[in-house]
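For this view, one protein chain was removed and the others were kept in their places.
By letter and in written order, the chains are A, B and C; residue numbering begins at 1 in each of them.
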């Protein structure tokens, strides 16, 4: 029942690798057995040793890892690879591991070009591999509650959606100070066409889609670089028209000085509204037509089955970022197990497929590129898109 | 030291008339002595009687009131007229009273055309009359504190401004149900070119200007009508470029179901940010570069002189909408008294001129029309504007 | 319809006098015509002059004022006196004005001894005078909503009540620095047997009673002096048994460093709970059995008639301390007018008698003395009490 996984990236200084490891560990469904943690063998080994891995399974390059793991016997080699590298490597690494027959968990944005994203879609389908893109904010139980309510019609017809993701950590020219995280994000070759949309705007876009089920049909983007000396963009506003003409707005900023990780979603319908804020993830605020506010809390009795299935603790016992991330991993585990070890798998649950897929990832990449096109043209652009047939 | 004032509008069903009367009464600087409260003599008299006014000073039309009051001796006639009618009457009424020699307090938007607004500017200057446009949200002490901090450089260079004004009261087709407030706002002939911007967007625009000192130089508007059957717009997003290229965003919605009166302003600078929310008006949140939040409260010791001068109570004793509105009236009283009765006036204070003027009103009207133009053209438009020389 | 009132106390440096004047002015039901504003004629005159009063009606002592006003003709003399002096003067001043035939609005605590309080009760009844004690926090609309819900059974049987009033302004030995407000409160001869209970604990006690309708039947007090060098107490916890054995707790502190004016009430019943906080007075939080929170806002449609009748503005337009205080004055005006000028009074409203009376004041004084007795005895004491027949 426990799956073996390996990691590409996630070496020293890489915050997100540790998050993936804790998320995978939380529910006891994954065991980390291999990794190519850094771009030098020495740094990869240092991390492997700290994690107590067998040295033979710690690799100096992801190419070597893909090849070596594929050569191990089925009961020994990894089941899943987690890719936590800078953006430009997502595509080549994912491609290699798909081709080697592994399931994939990959950080977002999926790729730095639409063509690359689509190639991964097609490969995942051809090889019939599970592919999760870690738009992790949809893992929160109260986001799932929002989804059930919005899609279930509790707000009536959806009329207006505002999603904002404001951070302040790039309010100074951090990339000039040797900060690793800032450095690669500031380099278009590694971060992609829009740094701010790739880094956080794509999360906002996915969150909006996940909750409402609406797709972006047209957009007008206002992308800008606020900090002097910076190369890529760091601030974005995108006007949206969603399925059926619903009005939308997406705000993404890395220069909102003093904001920590301010992702919020507001959905307004003909019969009510709701707001969710990532920094208080266990709360979902409903705004009722008469101006009353109702706040729902994770773990309480009246929530949807989907929310309950992704909650580990009773009400009042806060769950956070790692738990939400772990919900992705747990669902990937259930899906992979059901596919690869159907005899060992407990009867699959109704929400096993509840994680963002390679198709979601491709939509995110397309959104970024449509926004860049709009910014360049200074006008509204058609943003309708369907990725090529993708597997989950 | 007490000024006499009269009111045009503010009869039965008119919420804002009562607000003006309470705001004027709060500090004991005004006495209501005359009025043309409604469009019929009978309804005007009913209100006049309820207010205990001398029947001779209750008029059946504003034209009659302007003429009759002008004919009274100086110690008896009104000093100031307050205009609280639907939008389309602001201009003709204000013009008549200016020409009759009275100071004016007028609701926003100042007029329904830029030409009308400019005519009032010129008239106020020619006749040397005090003219206050009740963009009342700038009357809050913590808005004033925000202004002092932003303009005083506490946030460093301003980089990004977001102002949002979200209400839900028009989420249904209220104008079809005979609700008076909704009815005239839904009629472009009475509400002006953009209902949502005239009604609330102009407040947001003024608040942004008041705090930051920046003007809108270019804009792209996305105006829309969300509720089926409605004639004017009810939802707006306006992308802004402010003085010096600062990035801005203005959101105004009357269909944000369940929101009450959700005006908020966020300003981000190179060295910090701040957020103010109208529904918790005595708080000002500072977001510091390290992610710490500092909340300042009205009435505490460390605030600016400007904020302190507009606070009546110690910290922890909430002041609200009426008190903020009364700050406009009190400053108008001080300014009018200093001009008309310099011998009676206490030494004028440093903040006597702190109220929105006819020039601010004209800028608001121009902003609305620039936004409508952008919406019609589907593109960014130049929004630079200086109203003709105006008096305060 | 407008009543004439005079004021005793409220001179320079006296914050609460200005509050009473604004509260009385807000609704246009009172005109200030007389006053003995300070203990010296010079200081009284200074205030009278600033307020634009007729010099003949500005008195150098309250004794002189009671006598002189009583000698004026009915259409000229004051209808009501407002007493805003330090605590020890409440009784003699109120007694004098009752005996002279005036209605009274008096600050709390009503008196510094139970005997004095009872004398005022009897006098008010004998002379049939309206007597309001300004336990002003019960004037807030959402406190009234709480009352309607609790007494109407919305929470089921009440089981537990916690009322807390925490301030920090006396966290230093302010009385040694010449601060007037701190000075007299620190002097038992002027403040009464318990400074902290007299100043704020009595408000908490009245709020609890007003909302729940329960009386204190037994109590155990833990009173203490925290700041070195201070004479009276500044911190109190009082365990309560209320009518029917309901468990209660009252906390009052003036040394909760950094707290502004932190009055809050929590009531828990068998079917729900509610919490109100004075610093966000327009919100009432309901805690539902399933852990959901429902927040009601002043001015919204679904509130009780009592709350609505004490609200001036639509939802989202904050009202505050002055408005709540003005609700007391307005109801006093309605009650006085109905009694003295029944022909002039509009049909009296259902909530005209909704203000704290001399009987409420007497209960507050008794509570303070019962708590002091418990502190001295170190044990639970019987606190049951009914004041002598009192008029409202």
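By definition in this document, a residue touches a chain if its C-beta (ideal position, glycine included) is under 8 Å from a C-beta of that chain, and two chains touch if they have at least 3 such contacts.
None of the values given here were measured: they were computed from a predicted structure.
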{"item": "Hidden partner chain, touching residue among C:145, C:235 or C:352", "value": "C:235"}
{"item": "Chain not shown: contacting residue from A:279, A:305 or A:377", "value": "A:279"}
{"item": "Residue, one of B:179, B:225, B:243 or B:300, that touches the chain absent here", "value": "B:300"}
{"item": "Sole contact to the chain not displayed, among A:213, A:245, A:320 or A:378", "value": "A:320"}
{"item": "Residue among C:43, C:160 or C:339 that touches the chain left out of view", "value": "C:160"}
{"item": "Residues in chain A touching the chain absent from view", "value": "1-2, 15, 18-19, 21-22, 25-28, 51-52, 167, 259-262, 278-282, 297, 299-300, 312-323"}
{"item": "Interface with the unshown chain - residue positions in chain C", "value": "155, 159-160, 162, 168, 171-172, 220, 222, 224, 226, 235, 237, 239, 247, 249, 251, 253, 255-260, 266, 268-273, 286-293, 378-380"}
{"item": "Missing-partner contacts on chain B, residue numbers", "value": "290-297, 299-302, 315-316"}
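In this section, only the chains that are shown with their structure count from here on.
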{"item": "Central chain (distance from its CA mean to the mean of all protein CA atoms)", "value": "B"}
{"item": "Most widely separated chain from chain A, with each centre as the mean of CA atoms", "value": "C"}
{"item": "Between chain C and chain B, distance of the C-alpha-averaged centres to the nearest whole Å", "value": "35"}
{"item": "Residue numbers of chain C (touch at least two other chains)", "value": "297, 299-300, 315-316"}
